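The next block holds one structure in the form of structure tokens; read it before the comments.
The complex appears here minus one protein chain, its other protein chains still in place.
Here the chain labels run A, B and C in written order, and each chain numbers its own residues starting at 1.
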Amino acid sequence: MTTVLAAAELVDRREILPGQWLQSYHAPGLASGSRAGQYVQLVPGATAGTILRSPFAINTADAATGIVTLHFRVSRQPTAWLAGLRPGDRIDLAGPLGRPFEVDPRGRHLLLVAGGLGIAGLRMLADEAVRAGRQVTLLFGARSAREVYPSSLLPDEVEYIVATEDGSLGHHGRVVDLAPDYEAWADQAFACGPKAMLAAVAVLAAGRRGRLGVATLGRKRGAGKIDPVGSPAARRKAFLQVAIEQDFGCAAGTCLGCVVMGASGTPLRACREGPVFAATEIDWERG
Amino acid sequence: MTTVLAAAELVDRREILPGQWLQSYHAPGLASGSRAGQYVQLVPGATAGTILRSPFAINTADAATGIVTLHFRVSRQPTAWLAGLRPGDRIDLAGPLGRPFEVDPRGRHLLLVAGGLGIAGLRMLADEAVRAGRQVTLLFGARSAREVYPSSLLPDEVEYIVATEDGSLGHHGRVVDLAPDYEAWADQAFACGPKAMLAAVAVLAAGRRGRLGVATLGRKRGAGKIDPVGSPAARRKAFLQVAIEQDFGCAAGTCLGCVVMGASGTPLRACREGPVFAATEIDWERG
Amino acid sequence: MQAAELLPAPAQVPPESVDLSVDIGRGLTLPNPILAASGPFGYGVEYAELVDLHRLGGICCRGTTLKPRLGNPGPRFVETPAGLLHAIGLQNPGVDAVIARYAETWASWTAPVVVNVAARSVRDFVEIARRLDGVPGVAAIELNLSCPNVDAGGSLFAADSSAAAEVTAAVRRATDLPLVVKLSPNVTEIRPIARAVAAAGADAVSAINAVAGVAIAQVAGGPSLLGDATGGLSGPAVKPIALRIVSEIVASVKIPVIAIGGVTSLADVLDFLAVGAVAVGVGSAVFADPGLPVRLVESLAETCGTQGMTSYRGLIRTAGARALPRPRGASA
Partner (left out) sequence: MQAAELLPAPAQVPPESVDLSVDIGRGLTLPNPILAASGPFGYGVEYAELVDLHRLGGICCRGTTLKPRLGNPGPRFVETPAGLLHAIGLQNPGVDAVIARYAETWASWTAPVVVNVAARSVRDFVEIARRLDGVPGVAAIELNLSCPNVDAGGSLFAADSSAAAEVTAAVRRATDLPLVVKLSPNVTEIRPIARAVAAAGADAVSAINAVAGVAIAQVAGGPSLLGDATGGLSGPAVKPIALRIVSEIVASVKIPVIAIGGVTSLADVLDFLAVGAVAVGVGSAVFADPGLPVRLVESLAETCGTQGMTSYRGLIRTAGARALPRPRGASA
């Protein structure tokens, strides 16, 4: 992984949902070197007034145009500052950082499960999968219709299913409720969103083999051989991969501010060993 | 004094000297209600990240156009933030605040002594005096030619004499050295700049009557009657008035962060009793 | 995505029906839990034109000493990152002048005025309290214990449980006014000090006073330290420190705690309530925004109303250390 400090120029921006922005930056190096699941860090400018670099998922990256997009909700300083930028303004982004999603080459049916802004962590995977001719179903959960990701921003090929907690759009309930209907169909699943949601999806996935009694891609190849934690193979062979988004410090692996508890009892650094993990690599109870 | 919170829209800006900006704001209420020597406070926006409102002299105010100008050097956050604004951006200014210069109606010859950015505190007085048909000599001191206020920004009628500490332009030395040549000619003098400079000018002014042995306007009217500290009359009758610029807290008179020691042994609040004082109102040794 | 968000929205309560009153004890009830902290708000009168003073929960006036004080030479302020370092030096006209100039005006306000008192000996503290006792317009006394005790070699009253208790007990005997004791964060352990002043008769505790700090002021002739060498740091920078001290005090005394330190928003107010404060003081933030305390009162009432709460008291002490399992691993 080569980490570059890329000067990125804002070329376009839209408020796609109330308080949520989609910004396009011209950053050719980043656009060509990134994979789905990776992230960038915003290097705070002199006036940003923050201590940490904020991580953002690489929402989309287009090597042809050199455009990388970020999707974020305006919250505090870093995002408020970002939202105040105007086309032509330049920022520094460090990246691509972290380990990407690994799709099994034989996988035909991909299930993507996004909670709220977690969509930003999965959006590029949808692009990659569609381009590779895979079938993609995206389950999306939000509090209410006002926070539902616009389907117009997704590739046409993606099957898009929405749940809202207040029932104002789609299924009345949580996105996790939708998942069981697709577990038999899917070869692999990928999730990004609040930790509690990821944990719920992980619990579902863990019980899947027992419920379905079917072979999975994962079982076909290499049961018995244990792949090292954090290895591409471990992720590629997993039924469920999750992208974990939480407060980062250094994003260089030094500060240990970002750890999640690993299933083996060793803390894992989300910034380095992640942000994408095989769900089975995480101790979901101790998180 | 009515203090308004004025929404001011940036309409123009120029870097008139390296790191020094002249910004024009459309703020009609402010433009029509302000007098030379008064100041405004910049109300920090959400992203300005500062605790205090920063005070700025009202550099010029034009009631006809509704334009107020500020002249500042980019230093830390508030000024860096100001310098980053673009035409069309709006800021909040509180003002006009503080007590203005008071020119004796009979004064014909006015001597203005500015040290560096102190020019911003005197600039409007030059306008007012020229408009009233008075003769104005402006003595200006800076470290070097690079910091000398451009004469093109002054009314043609103003006699402009420059001193630089490195001799790169005008008199080689300090602005205070120039003052003795004008003390006999001047009816009244007005100074703004670093405190040490003001103190030096004040010492000169104090010894003036003895040296010159001449009557001053001040002596002609009302010797014997003592005007209350901070009263317009006390300033109007003074040979020297100074505008004191130092760190302010509340600018409302409550916090006592801005006091200078008064000649009477009572601390005076620069934000309220000032920023313009008769030089004789200040205890220059204890400042 | 949190469990609570799935529950049906509770019925709203109109903001003006939300009970914001705070019982400080000894007959003092604040109309609401937002106070102007001592210092930045002066004597209140300076802001009478700008601010709806009667909407405030209370006003702590600037530090009042027995005799007049001229304070420190300038610079008295340095802005620091997210903070303000001040070294005013307790400039004030002395207790008699304060009473003469302001008490009558205060008596006409609905917001109770708490007179902040500073002294260098127990005797002086007592004498000031005596002079304030029974003066209409003086609703309570706040003892500023961040003062050097000349009878103990100049260490702060606030730094030592027995000195803090001694002065509290002595003032307690001298007046029937409600007594708030303001503690300093510049101590190794705040808990014994809080317990000592509570036991000595304080009706409430307020904290924090400013954190001791130093800044270099660039003045003619080279770098120099601010004011009196040590200044007081305040503002958002100190909020995490204040939150810690307040939670420690809440855990050790039963009397009401007024939290102060870095409040600039409703979120800050809610944080302090969450760790157990019953009221919150706003200090440095009034410099940038004198109207803030009143707006905080309004938004607190609105927030309660929106959540269907008839009193803000449901917001108090809702935070606890996380229930997650403690990490294993050998102790060091």
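Rule of thumb we're sticking to: contacts are C-beta pairs under 8 Å (C-beta built on N, C-alpha and C of every residue); 3 or more make two chains touch, one makes a residue touch a chain.
Keep in mind that this is a model prediction, so the values were computed, not measured.
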Identified contact with the non-displayed chain, of B:Arg14, B:Arg143 or B:Arg211: B:Arg143
Full-complex contact with the absent chain, from B:Gly37, B:Pro100 or B:Gly115: B:Gly115
Touch criterion as defined above, residue of B:Pro194, B:Pro232 or B:Gly253 at the omitted chain: B:Pro194
Hidden partner chain, touching residue among C:Ala215, C:Val253 or C:Val280: C:Ala215
Absent chain, residues of chain C that touch it: 1-4, 65-73, 80-83, 85, 89-91, 94, 118-120, 124, 147, 150, 155, 159, 186-189, 211-217, 219-225, 227-231, 233, 235-241, 243-244, 247, 262, 270-271, 274-275, 318-322, 324-332
Where the missing chain touches chain A, by residue: 3, 43-44, 49-53, 194-196, 246-250, 252-261, 265, 267, 286-287
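The working rule: only the chains that are shown with their structure count from here on.
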Chain whose mean Cα position lies farthest from chain A: B
Centroid spacing, where centroids are CA-atom means, of chain A and chain B in whole angstrom: 57
Whole-Å separation of chain centres (CA-atom averages), chain A against chain C: 45
Mean-CA-position distance for chain C and chain B (Å): 37
Numbers and ranges of chain C residues touching at least 2 other chains: none
Shared-contact residues (touching 2 or more other chains) in chain B: 49
